[in-house]
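Heads up, one of the protein chains got dropped from this complex, but the rest are sitting where they should.
Each chain carries a letter (A, B and C) given by its place in the written order, and its residues are counted from 1.
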């Protein structure tokens, strides 16, 4: 099996879809000649041409607006927003237009747009290159929201997103681009070749949107997480030698409630971990869902470990990042409770 | 005590603040000569002049951006967004700029902007005149988020919002402008003069941001709600003759956790009601907070009654609106559970 | 410093009680404005953003280089569609007053724009209308009954009850969905046109917004993308002088025309008498040929007047003189075309009356047909499960559950 890092896996997904379907195009800032500031679209313009891998003006609202029109005219645009922190100028086109087009036209018009955007911190990007705004998009009905945690998932889910007839916002945890970062910034970086998720088939495959994945299994505790935090949670559980179900949510909307329910009914304890700020973050929905679905199995309160409710601070990056220590502390507390 | 409807109460708050503080200005679409499409700013331009009550170009992003600059230059702008459904073009200026200015400048620059915007359905406005996007803003740290449910609260809280040195997004449930709507659209409309919350002092007063209000009290159940839903929940509890603590959250961020905790510890049962769509809505944060704070007191799962996860549909307005029936059903179910 | 600084606040020339005053409207004589070749450079046609292309003169004759030379049959189609639009609007406003529909927006005084433009474009061109372009639907032959069903949110509503009245769309007719959010259709139209170019198809797109809506971000997005990619698109600004209560000066019309925004992006831009059916037709055909031949996008400002209220929720007597429309220097588009046809194309008052009668019958007949699919007070009604359809292509679990919850609740009733 070939080894790919997450950038290569995403590149491969786009390359394959550009080859398979003439309707697929890529548009975004610096994605064309240059191949993207993270090099995710490297080589795609050379191979598929300037009419299909398109550099855009710096106007996120314009990019999404134009992508919607392209979608209405039969294309399947992949729009890149250079950093998730810069998606807000496109928020109106996403929330008012893209998400609601099928509904308001009784299904007559649709725009199968995929929006790719790197999110999350851990690269010293400060508050304008580190945000995790996924929670906001999960409150917009009509959207699907995806965040992979491995190259294998990234490729399979991105292909599904492109093929999906509904709009998908696809978040890429940029700290995972080059390796399975477990939250320990002092350790030398580990490449994807050391991780099973770095084994990625060369060819086409897809993974279902709407399905979470149990990445570790155990009886004591359920951890709900996604993106970078999957690796942090795994490392924390291993260090504490806790037998935990670690569930990689993967597709935040629609949410795979069944997988969660099965696990929490088994363990009776649930920890939620995400990098985004805590207040009204996606973890709140996970918590509310667990209470509604598994109340009678719960032996302890559901706990959340999240980014603090402040902007992402440059100098305090590792204090801010919900790393192994905070996760371990919460795991231990949860096991002692109730 | 004078009687005011919510429009008059809001108008009075702005009038008083325009009179007391030369730094206060009002800007928005149609707010000046015309006095606002809901007439909330009626007469203010005539009284305070064109330099202080200012009609704006139709550009929500421009309005917020300009208001921030005005705030930096010592003014205290009240920016009206004509409908909350049209706040998204201003989302970037709100989330990236207004909310983070104090933080990123170490407190050196601030912009005390108040954003007023009518929200909610029940006026046959369809999906672009009925939305309740408050949940999104509660996930943006640095903002305060307020929604009153009576004229009395509206005036006192709006004055506090204007005086607040932090930015406040102030949602006005437009279905409550003219009367305390309890969710029953078949009944003749009731004016505010029939409700104690319609008694509003003529003069200056303020109500604290960060404090919820217990609007009814009982042992059996806690209902967390705000805006229009406060009246729906009260009516539902009365019809069922349930002794419920009904808590009007009023200020969604920061949240008054103590009041909630006290109540749920007493009742052991908690229902959350809001008009906004359910998935990742503000109710999720309320639920997560209650589980974290009151787990051992809970005798039954926390339930949410919310807008369905669809756009607000014109023809099915009353099926969509979380009215008394849905609230009563949830109350009954909750009391029978556990 | 000569004076204490203060904000410039635009003022309309007249407020309620004042005499209407349209001196500010710059008007060229009919036939006076030169018509550049479609492949002329944008720089060479700057003057078209100050001038006003007009064809019909004060004696109702078609004069000058922009005369589209339409034959009597074409003109009759145009007149018929304008008249039908007006009668349709009048009927729907009445129905709203009677409480039969919840809301309406008429296009009174602006009918020439939609009707002439629809005629000047190809049926396969894609139209991205605003809420005041019902004339596009009518000109493309839409069954009025279907528009009415939308306004009634009944069982034959193409929007399945999900949208306020007038938020039509017509997939087979190549007319995109009207949305309540201003200007969002502009970059979408550009994207549609970009896709046509990418696919190597020669259909073009056209979009409409009001002058007030030009202040929104998407105006700039659209012009930038159209200019950078030279997208085959016509961007129309309908300057009807008012945006709800605010005069066009609040969108930046005090110092420059709205057409004047275009040349700064390198976009060919024309200001046209929006109440002159012939001029609108000619300018549109010119811009369409330009776009279709890949020469570039165009921006058209239609100078007109919003003769009615902004919507049925609005009361314009609060902010402008009641009799402004009568004083509007560009007249009534319907009357002007009618007069032209009477003088030059064998039309007559009698034929006009007969036509009015025929069309009135169509309108009232269509309304009756529409009501047979359900009204607000009487069924049949749409099935409630429609509330949950089409949020996604396939309904996810959480919506299935919510649908079932509602179903159970309604069954209990």
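General remarks:
Here, contacts are C-beta pairs under 8 Å (C-beta built on N, C-alpha and C of every residue); 3 or more make two chains touch, one makes a residue touch a chain.
Model, not experiment: these values are computed from the prediction.
Across the complete structure, the visible chains that the omitted chain touches are A, B, C.
Summary of contacts with the chain left out: across C:92, C:251 or C:303, the touching residue is C:251. Residue in contact with the omitted chain (choice from C:292, C:318 or C:407): C:292.
The residue touching the chain not shown here, chosen from B:176, B:255, B:286 or B:331, is B:255. Between the chain not shown and the residues C:82, C:182, C:198 or C:382, the one that touches is C:198.
What chain C contributes to its contact with the hidden chain is residues 1-10, 42, 49, 194, 196-198, 200-202, 215, 217-221, 224, 227-232, 249-252, 254-256, 260-266, 292-294. With the whole complex as reference, residues 25, 51-52, 57, 59, 61-62, 65-75, 89, 92-93, 96-97, 101-110, 141-142, 144, 165-166, 210, 254-255, 257 of chain B touch the missing chain. Although one chain is not displayed, chain A still touches it through residues 29-30, 33-34, 37, 50-51, 54-62, 85-86, 89, 124-129, 278-279, 308-311, 313-316, 319-320, 325-326, 329.
Throughout what follows, only the chains that are shown with their structure count from here on.
Central chain by Cα centroid: B, whose mean Cα position is closest to the mean of all protein Cα atoms. The centroid of the Cα atoms in chain B and the matching centroid in chain C are 36 Å apart.
Centre-to-centre, using mean CA coordinates, chain A is 31 Å away from chain B.
Residue positions of chain C with contacts to 2 or more other chains are 157, 159, 162-163, 167, 179, 181, 217, 391, 398.
Residue positions 61, 89, 92, 96, 103-104, 141-142, 255 of chain A each touch two or more of the other chains.
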